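Only one protein chain is missing from this complex, and each of the others stays in its spot.
Which chain is which? They are A and B, in the order written, and residues in each are numbered from 1.
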Amino acid sequence: MDSVVGPCPLCVHSRSFVAEPPDHPSAPALELRGIDKRFGAVHANRAVALTVAAGSIHGLIGENGAGKSTLMNIVYGFHRPDAGEIRVRGRRVEIHSPQDAIRAGIGMVHQHFMLVENFTVLENIVLGVEGGRRLRAGLARARTELAALARDYGLEVPLDTVVSELPVGLQQRVEILKALHRGAEILILDEPTAVLTPQEADALFAMLGRLRAQGKSVILVTHKLREIMAATDRVTVMRQGAVVGEVATRASSPRELAGMMVGRAVLLEVDKAPAAPGAPLLDVRRLEVRDRFGVARVKDVSFALRAGEIVGVAGVAGNGQSELLEALAGIRAPSAGEIRLGGRDLVRERLGPRERRALGLAHVPEDRLRMGVVAAFSAEANAILGYHDRACYNRGVLMDRAAIAEDCGRKMAAFDVRPPDPRLRLGSFSGGNQQKLVLAREIDADPSVLLVGQPTRGVDIGAIEFIHRKLVALRDAGKALLVVSVELDEILGLADRILVMHAGEIVGELARADATEKTLGLMMAGVKGEGHA
Amino acid sequence: METGTLIVLTLAATIRVATPLLLAALAGLFSERSGVIDLGLEGKMLGAAFAAAAVSAVTGSAWLGLGAGIATAVALAALLAFACVTHRGNQVVAAMAVNFIVAGLGPTLGLAWFSLGGQTPQLDQPGQRFLGIVWPWAERARELPLPGLAYAELISGHSLIVYLAAALVPASAWVLYRTRFGLRLRAVGENPAAVDTAGISVDGLRWQAMLVSGVLCGVAGTFLSTAASSGFVRDMTAGKGYLALAALIFGKWKPWPTLGACLLFAFTDALAARLQGVALPLVGVVPVQAILALPYVLTVLLLAGFVGRAVAPRAIGVPYAKEK
Partner (left out) sequence: MSAPAKLPRWADYTLLPVAGLLAALLFSGLVVKLVGESPWAALRLFAAGAFGSQESIGYTLYYATSYVFTGLAVAVAYQAGLFNIGAEGQAYIGGLGSGLVCLGLGGWPFYVVLPLAVAAGAVFGAAWAFVPGWLQAKRGSHVVITTIMFNFVAAAAMTYLLVNVLIEPGQQSPETREFAAGATMPAMSALLAKVGIVFADTPLNLAFVLALAAAAGVWVFVWRTRWGFALRVAGGNPAAAVYAGIRPSRVTIGAMLLSGALAGCLGLNELMGAQHRILIDFPGGAGFVGIAVALMGRNHPLGIVLAAVLFGALTQGGSQLSFDMPKINRDMVVVIQGLVILFCGALDGAFRAPLARLLGRKGGGG
């Protein structure tokens, strides 16, 4: 099984590596034995054993914090394990850096792309394997090799386009080409479909199948059960740093896998009574939002949010949902359209977030660390963020510390935030607890309309259930909710009515009963469906 | 003096004034493109100026002085790299600290070693300074009308370092855009994580960039004390390091536009020297302090108007910490 790549300095090394006959002809592509890793008090990997057969697609699934990212970072050389060994094709290897990993034939495509935005595709691919001190010759050689690769795996990408101008799906291809160009035999993909539509994801899986046919091995790291079922041959489940099971995918089911992930039976559906929507509380008409380059990110969007209803906005990230949320929350000014709340036009009156909160509009942002909290501040400070001007927290000129502390304690108890210490720095809380505190803050303000972006991003399964229940309870109390999520499962579980956004427009509006993954997936990809608003 | 001559002489002065600015700006180009804010240009230049003048005075050789100047600036650059790259310290603070230390250390050592109140001895022997190099027939060309004068003043007669600085502009462009080092350097200033995952050491690249910056600042400082002047005087850089940074920003971190910016700043300076005490139509005599302040005001205007939202290397100023 010779490497398909042509001569390039790095590949010369991996060529010699590959050309030697392995100790066992059918040795697994990658084998991890007893990998152990601690970060201070956190036991991230506990004696992990993993075997990836050659020419297969192997899934690695687990919740956030289960240890799968740490494990892959060890395989790729970002961390050194405290104990254990790594074997590639039966031969033990020491991996102390990404360079070692690359030399061992391991390539990694990260969730957040590692691309230099203003370089061309070619420059990004050759970075690190330029083939000599002067660029010209090396670039020319790389071009020829990449043409061959593109042919073999169906990975055509325009080499001279600047990366920032490429759509996300093509950027991912660049990442994969990068790994293959360096002679990767084992490809690790970390949450690859986070930025793809279901159809694009299928195309990715088809390409992985082609890789497998050529004898490459793929490790698919994900938390999405659907992908595991669709694309993998075998799957390893991790929980709290240890491997809790390894099965052949065909022999298992989503329920079984979820159960292994969590350690107990998991309710995959949100239990809720049917909705009884009332009067419209938020009315959006012909909203248009442009970014700082003048490009319209939200185009002619109109919808209404009614009391006692959860409206879900589905769509692949980057299709205008973030801009829509920001415009509704008052963080970004729309270029056209109206937003009516409580009889007032928020756009025309230029009301900012503070005024909107006063009118009963609350907002849980998509990225809490970036926007929703100040990680360096205490929990109690974060618990009043956005509401710090209110009379209940202030006595005259000074802030009322006792009231603030007591308020935080109350919120923490109501939303089961652990540890219940108002003075603790927020950055020390887990993702799920941070999110619960943010929710507590926004819901405690008793809004009539709640905007929620990615409610359970980076949150463990136990907290997910809790948050979903809270949102449904809010709906039952007669509030209007807008939930934006890239997780189709979440939308299908929570929403009473679903809007699908693509390229800034609402391309479909469905009642939950009429929505299936397939129809939603088509809309998310831009195929206009029924009920186009 | 007729206008033509005036212009030529002013341009010649411009070239002389622009040289240390250009060298410092190119130094900043390398470090900033790698993602490190380089406010230490001032201190590195000043340190080099002191070392060059001191060594030249003691040994009688300007070349040894140049070596000392470069060594000093490189040492300071290494100190900054140690603090900011290896230990992820605040780049602004570290640079300001080094600037203070050098500002104080120069006169302190100068006083202790030479007892001249902080200065170094005058460089009056031949060979102690980088004097102008006269090109063939320059003296004769001077007699001729304008082009001859231009040859004599603009092209001929500059110190070696001036010619070196000019050559460094295309050299920098070549390194930055046509070599492996340049590609990696630009990458690490935009997305250090990408460089890291490609198996290249981010810290290593930034160290290299800082050291290159040190070398160039060393030449700049040496020029100040051994070519433009004949010795070290306290605070002789007088903010040139910050002006160079402004020129770099104005030049959008690219070699040739940076050259343009340096020439522009230097021209203002040279023009100001010419206009000192001269009554202009409309404004009258411009006070000397206004002339002195002009480059700084101009920089602020540039930063406010033209450069306001210029695109710096994306990762600049942020110490690189690997994500878990």
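Simple rule for what comes next: a contact is a pair of C-beta atoms (placed from the backbone, for glycine too) under 8 Å apart; a residue touches a chain by one contact, two chains touch by 3 or more.
This one's a predicted model, so the numbers in the text were calculated from it and none came from an experiment.
Asker: Write down which of A:89, A:239, A:363 or A:436 is the residue touching the left-out chain.
Answerer: A:363
Asker: Which residue from B:30, B:151, B:207 or B:242 sits in contact with the chain not drawn here?
Answerer: Of these options, the touching residue for the absent chain is B:242.
Asker: Even though one chain is hidden, which residues of chain B still touch it in the full complex?
Answerer: 39, 83-84, 87-90, 92-94, 96-109, 111-112, 118, 234, 239, 242, 245-246, 249, 287, 289-290, 292-293, 296-297, 299-300, 303-305, 307-309, 321-322, 324
Asker: Need a quick check: the contact residues on chain A for the chain that isn't drawn.
Answerer: 39, 41, 79, 329-331, 352-355, 357, 363, 365, 370-377, 381, 385-386, 388-389, 393-394, 397-399
Convention: only the chains that are shown with their structure count from here on.
Asker: Where on chain B is chain A touching in the complex?
Answerer: Residue positions touching the partner: 178-181, 183-184, 186-187, 190-191, 193-200, 314, 322, 324.
Asker: Once bound in the complex, which stretches of chain A touch chain B?
Answerer: 39, 69-70, 73, 76-79, 97-99, 101-102, 108, 110, 112, 114-119, 123-124, 126-130, 132-136, 138, 178
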